[in-house]
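All remarks here apply to the structure that follows.
Omission of a single protein chain aside, the complex is shown with its protein chains in their original locations.
For chain A:
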Amino acid sequence: MDYSIYAEGLRKRYGDKVALDGLDLAVAPGTVLGLLGPNGAGKTTSVRILATLLRFDSGTARVAGLDVRSNARQVRQRIGLTGQSMAVDDVLTARENLVMFGKLFHIGKSAARQRADELLAQFGLTDVAGKPPQTFSGGMRRRLDLAASMILAPQVLFLDEPTTGLDPRGRMEVWDAVRSLTAQGTTVLLTTHYLDEADQLSDRIVVIDHGRAIADDTPAGVKRAIGGDRVEVVALRPDDVDAIASVVARVGEPVVEELRVHAAVTDRVGSLTTVARDLQEKGLDVEDIGVRRPTLDEAFLKLTEKVTV
């Protein structure tokens, strides 16, 4: 298969510091790859290498079928980049920003204007086209930033932590914008340190840590590997623990840790309801009850354990 993004054995070090330690990636055309990892995992380094901004020490990197080292210029005509910081000019208006980038892509003045208007409409910014991004919310700025990277309707789009620092509403807006792009067939590599974001937007997730892929799977597979959601009940008294465990056993394999009883579940609301109702029927009061997702830290611990064991 011809992958839109293909990397094999990418290595990159900054002085003594190893940033990428043999990273492999393969992204099929028209799909979204979520590159998930904690700070310092090597996400930005990967994006910068694939977007022709950074040289690497060894390995292979191809984007849109072209070698990023020897065909950098052609690669640049086929990619869009939205970096970690938002590269929009705060003094120019939203529309002027897009026209400026259009001109730098040499699509011609009138085409640049026309494309700017199309993109403003696509990203829901028509109403604020004449305002400077200074006055925008975080989500709006990021959408403008996204629009700027979409001027040539690139085959491949790189998004480096597009929602970091945004409020929940801004995140939703950006997610919708990304979905509208993928609906048009753009191949996207998106980095994030939010599991739910990777889950929501990607067809496939690669989890990286210390410059290496420690998981490469569908979102469902990754969630399975890290345990997914758990129903958790904390007993008031040690004497209640056995009774609680037998209730929890109805929705999943119970794990008992002192006063804490938990089990992996798939149906979040259903299993919580079942457990709560049964506890009530048995007249068992509890300290705490709820559905928990593993934090990213726990997920990484789990995945790293798998690798090292």
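Convention: contacts are C-beta pairs under 8 Å (C-beta built on N, C-alpha and C of every residue); 3 or more make two chains touch, one makes a residue touch a chain; residues count from 1.
Basically, contacts and distances are computed from a predicted model.
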Which protein name, taken from UniProt, belongs to the chain you can't see among "Amino acid ABC transporter membrane protein, PAAT family", "Transport permease protein", "Alpha-D-ribose 1-methylphosphonate 5-phosphate C-P lyase" or "Helix-turn-helix domain-containing protein"?
"Transport permease protein"
Out of A:24, A:89 or A:176, which touches the unshown chain?
A:89
Write down which of A:104, A:220, A:249 or A:301 is the residue touching the left-out chain.
A:104
Which of A:51, A:140 or A:303 contacts the chain that the document leaves out:
A:51
What residues on chain A make contact with the chain left out of this view?
48, 51-55, 73, 76-77, 79-81, 83-87, 89, 91-92, 96, 100-101, 103-106, 148-149
